[in-house]
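Every protein chain of the complex appears in place save one, which is left out.
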Amino acid sequence: MELTLGPLAYHWTPERRADFYARIADEAPVSTVYLGEVICSKRAPFFEREIPRMIERLTRAGKRVVLSSLAEVMLKRERQATDGLMEIEEHEVEINNAAGLLARGGRAHRVGPFLNAYNEATIDWMAGQGATHVCLPAEMPRDAVAVAAQAAATLGVGVEVQVFGRAPLAVSARCYHARAHGRTKDNCKFICEDDPDGMPLSTGDGQPILRVNGIQTQSESYIELLQELSGMGALGITHARLMPQDVDMVAVAHVFDEVLGGRIDPDEGRARLSAICTGTSFSNGFWHGEAGYRHISRRADAA
Amino acid sequence: MTDISAPRPRAAFSALLPTAPLRALLQPVLQRVVRRIAARHPGMFARIAPYQQADFLIVASELPFALHLRPDPQAPLFRAVPRDPLPAHDARIEGPFMLLLSLVDGETDGDAAFFSRDLVISGNTEAVVSLRNALDDVEGSIAQDTADLFGPPGRMLLDALRQRSAP
């Protein structure tokens, strides 16, 4: 099983993005890096300018680069951006909206987590239309993942699941960052740049619960599937995805790499991860078919 | 089995009168009503299958007693119980008498009554929703069925009540 770095969900500054991907290129033990703006088409022009340089940097370091498409396609600029991306042949693309599927036709592509590949029938259909690799929705429980992964293996399709980072929980046409600041999406002034790890929301009881990232809603806690990692290969999962958060992602990737390689045990990995992600709690409820926010200790039910 | 509720404000007369004799008078009547509904609407019970043993309390704000419903198709239970304190229950539905009548009659939307805060529910929400949906699938009027059970006096009483509730 290989580690991948999923697409950056946040609106980081150009300097920060450049530094981040340079370090990933040089130091992170991930085989594949997904690049591109998936959440907000208003942010995309900033990112796009830098992407050729990032691709060059990452491929020189031996990483495979996959370009990810927008999750929501409604406006003209979003339709054009999606169509344009689907014309690219020199790099693989990961499609996150059915509009991209139409433009891509039968040519090879990856299926992103926003395309809802929940079952064997859908994966079979997608494979017949050129899908070579599927990232499953984060909320799928282990039992369903196992069946989906077996079906995908038979079709020769790669299967990826998110093992680290905030859970992507919803997208909307409305920008909640803008709304929080009394603005509209068209007049947002990129206020989301102020929250490189999302804007926290707490319940009326002061309990942190969600994060706002523009039009996206994410979980407060990070998904963390270190304990589950060793069993994933046997299920037919080929890739484990780390989502970029505002923490030392190179260190995060090393922890996952070492647990995957059996050089440290999951408990030690988790202790290290806690030290890297100070102040953030971990969740694995989705994997265990429970409320996503929960963290289930698997000593008892590891089988 | 869960929520023991705090007493709620109610009509002044109930504080002055002992309600036990009144409840005793009502028991056979209520029991007849629920048996009749059970006999006429067997399909209703399938919709509340998981909650046939649940204890529902229906509290009309103006009445000096509460109604206890257990929708068990084999042994349906419907009886008047004291309000102070309310007996243990799984779910409680509370509102003005005319609103509750109108809900049972299918004339008012339960969600709308909840949004407006006229209807208060507590305890097991799923049980309440199941009961609401089961009642809503009953064709015709349960209130009318009940009134019919008591012949002309029953129908006169229901008509009078409905007129009171009309805007």
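The first chain written gets the first letter, and so on, giving A and B; residue counts start at 1 in each chain.
Keep in mind that, in the parts below, a contact is a pair of C-beta atoms (placed from the backbone, for glycine too) under 8 Å apart; a residue touches a chain by one contact, two chains touch by 3 or more.
Convention: contacts and distances are computed from a predicted model.
Engineer: Just go with whichever of "FAD:protein FMN transferase", "Heme exporter protein B", "Ubiquinone biosynthesis protein UbiU" or "TonB-dependent receptor" UniProt uses as the name of the absent chain.
Structural biologist: Options "FAD:protein FMN transferase", "Heme exporter protein B", "Ubiquinone biosynthesis protein UbiU" or "TonB-dependent receptor" narrow down to "Ubiquinone biosynthesis protein UbiU" for the missing chain.
Engineer: Determine which one of A:6, A:36 or A:137 touches the chain that has been left out.
Structural biologist: Of these options, the touching residue for the absent chain is A:137.
Engineer: Going by the contact rule already stated, which one of A:28, A:44, A:135 or A:151 would touch the omitted chain in the full complex?
Structural biologist: Of the candidates A:28, A:44, A:135 or A:151, A:151 is in touch with the missing chain.
Engineer: Of the residues listed, A:54, A:135, A:192 or A:212, which one is in contact with the missing chain?
Structural biologist: Within the whole complex, the residue contacting the unshown chain is A:212.
Engineer: For review purposes, identify every residue of chain B that touches the missing chain, sorted by number.
Structural biologist: These residues touch the chain not displayed: 6, 46-48, 50, 106-112, 114-117, 120-122, 124-126, 128-134, 136-139.
Engineer: Kindly note down the residues of chain A that lie in touch with the hidden chain.
Structural biologist: 71-74, 78-79, 82-83, 97-99, 101-103, 114, 116, 118-126, 129, 137-141, 143-148, 151, 167-176, 179-181, 184-186, 199-207, 209-210, 212, 217, 219, 285-286, 289-294
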